[in-house]
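Report on one structure; see the data block that follows.
The other protein chains are all here in position, but one chain of the complex has been omitted.
Note that the chains are named A and B in the order they appear, and that numbering of residues resets to 1 at the start of each chain.
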Amino acid sequence: MNKVLELEEVSRTFSSGVFRTHTVRAVDRVSFALERGKTFGLVGNSGCGKTTLSRMITRVLKPSGGRIRFEGEDIARLDRKGSRAYHRRVQIIFQNPEASLDPSMRIRDSLLESMAIHRLGESREERMEKIRAALGQVGLPDYLLSRYPHQISGGEGQRLVICRALLLEPEVLLLDEPTSMLDVSVQASIMNLLRELQERLGLTYLYITHDIELLGWISHTIGVMQRGRLVEVGSRDQVMEAPVHPYTRELLYSYTHWEGGGET
Amino acid sequence: MTRRRKQNIKLALVCAILGAIVLMTIFAPWLAPYDPLEVNMELRLLDPCRAHPLGTDALGRDVLSRVIYGGRASLLLAVAATACSMAVGLVIGVAAGYCGGIVDGVITAISNVFQGLPGMVLMIALVGVLERGTRSIILALVITSWVGFSRLVRGEVMKVKSEMYVEGMRCLGAGHLRIVLRHVLPNIRTNVILQFTTRVGRVVLSVAGLSYLGLGIEPPTPDWGEMVSGTARRYFRSAPHLLWAPGICIILLTLSINLLGDLLRDRLDVKQDAVKEL
Partner (left out) sequence: MVPDIEIQHLSVCFDTAQGPVYAVNDLSTTFRAGRISGVIGESGSGKSVMGMSLLRLLPNTARVTGKCFFGEDELYSMPLRRLRRLRGAAIGLIPQNPGASLDPVMKLRRQLTEAITTHGRWKRREAEAQAAELLRRFGFEEPERILNQYSFQMSGGMNQRLVSALGLACRPGWVIADEPTKGLDAVIRNQVYSVLRQIYTEHHCSMLVITHDLALARRLCDDIRVLYMGRIIEQGTAEEVMERPRHPYTAGLIRSLPSRGMVPIPPPDPGRLEHTGCPFYPRCPRAMERCGREAPGEVTLPTGGKVRCFLYE
């Protein structure tokens, strides 16, 4: 199936206030699809709803309207077994690597646990072997296994989180601002790693960020969100070079303006 | 001297004091020179002398032996009572904090009722009503103290639940039970351990208070609290030596338990050594 993940008119409203009268539409009838092996980049500023959208895809939140389908099946209707399989095949990488790992557990135990949840590997030795292989894939040394999350750097942490995801042999990776807390040079190495992994393993990415520059480098398709709505969708070249919606133009201006270097 | 060395020295000191008290309690039968229950009316109220280094009390019993044995009842009782009340509080607190919603609402309502009850007064009433003995004391202590602890646990659980790694575990497909047992409980353990130590200290004092009122450990079992209360009114001027030995023991025990809790908390806090990114 070429369309791995499909969003059909997905909406999410939040109500607050004493009588639940004040409602906010965080996500408003968003539709798009992820193509297998390709990267869909979702861009927008803080508060545009992209985080809410990602939490609906990971099933932490339920959509108020619309449907999300994974390989044709509605993810809101998965049974226990289907749901566990879903969480193995669709994984999320968060912004802050240190916060994504349990601070009281050593790295080795965190990695072993994710395999244990999905009952992968027959024995501890087999799991450790797979872990060492996965660490090699992301370019990390073995000695990190005995450390705690606060003892590793941001770049190493993010590679570890990616490694933990890879151990489960996923098909889709949801990347929610994975490099925004990292230094520029570390960001470059993580982005290159992601691209390499996509080519080698055929992974599908949904890359969410406020930095349209990054999407220009890694995406095949780009979607622009503003205040909960998807205001523009198109191929990478189309959106970056000939944007239609004024908000897209504003976002692009913010970045190209910088690279002009000079106007003081 | 680095912070760590200073910590280690303090820890060693506190453990030594606590260890001495605990060992004294365990090895009482071998350490005590006399039977603490042996009454000897001819030798009552003797001042400290060579035969009786801490003198004798109103019934002629050797004070030193009674002090050595005196920790047993208090300590055992305090540990048992604290453990029970914390077990109850832990389960209820985790349920309230993790489940949220209606479960939390109901538990909080019940907690409010219990919290409104006056602690010491209720304890006295309960012990007075039930038959005197250790079981009643433990029951009274549990009933009056589980609320505070469950509130604390609830708060900690809610904090951990909102952390990103818990959401991450849900996204990895982990079930609720696994999350509670392997991620929530270990991450609240530092505060729980600290609570245990402060509470044991407080319970020792509560039991001493109950004994003072005649509701605690039954005589003739030696107990520091009872020794303080039994002599306080009548003999503190004529025979002060009856007071200060058990009194100092209570102070040392409570202080060292509290300090141990503090130091353990500092040690267990894994992040303490990291140099924060400036």
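As a working rule, contacts are C-beta pairs under 8 Å (C-beta built on N, C-alpha and C of every residue); 3 or more make two chains touch, one makes a residue touch a chain.
Just so it is clear, the structure is predicted and the values come from calculations on it, not from any experiment.
Asker: Could you tell which one of A:I68, A:I131 or A:L214 touches the chain left off the display?
Answerer: With A:I68, A:I131 or A:L214 as choices, the missing chain is touched by A:L214.
Asker: Where the complex has a chain not shown, which of A:V24, A:V60 or A:A188 is the residue touching it?
Answerer: Candidates A:V24, A:V60 or A:A188; residue touching the omitted chain: A:A188.
Asker: Against the chain that's been left off, what residues of chain A make contact? List them.
Answerer: 45-46, 139, 153-154, 180-181, 183-189, 191-192, 210-214, 216-217, 250-251, 254-255, 257-259, 261-264
As a convention for this text, only the chains that are shown with their structure count from here on.
Asker: Cα centroid separation between chain A and chain B, in whole Å?
Answerer: From the centre of chain A to the centre of chain B is 49 Å.
Asker: Going by the contact rule at the top, pick out the chain B residues touching chain A in the complex.
Answerer: Residues in contact with chain A: 163-165, 167-174, 178, 182-183, 186-187, 189, 270-271, 274.
Asker: Which part of chain A faces chain B closely enough to touch in the complex?
Answerer: Residues 58-60, 83-84, 86-88, 91-92, 94, 96, 99-105, 113-114, 117-118, 148, 150-151, 168.
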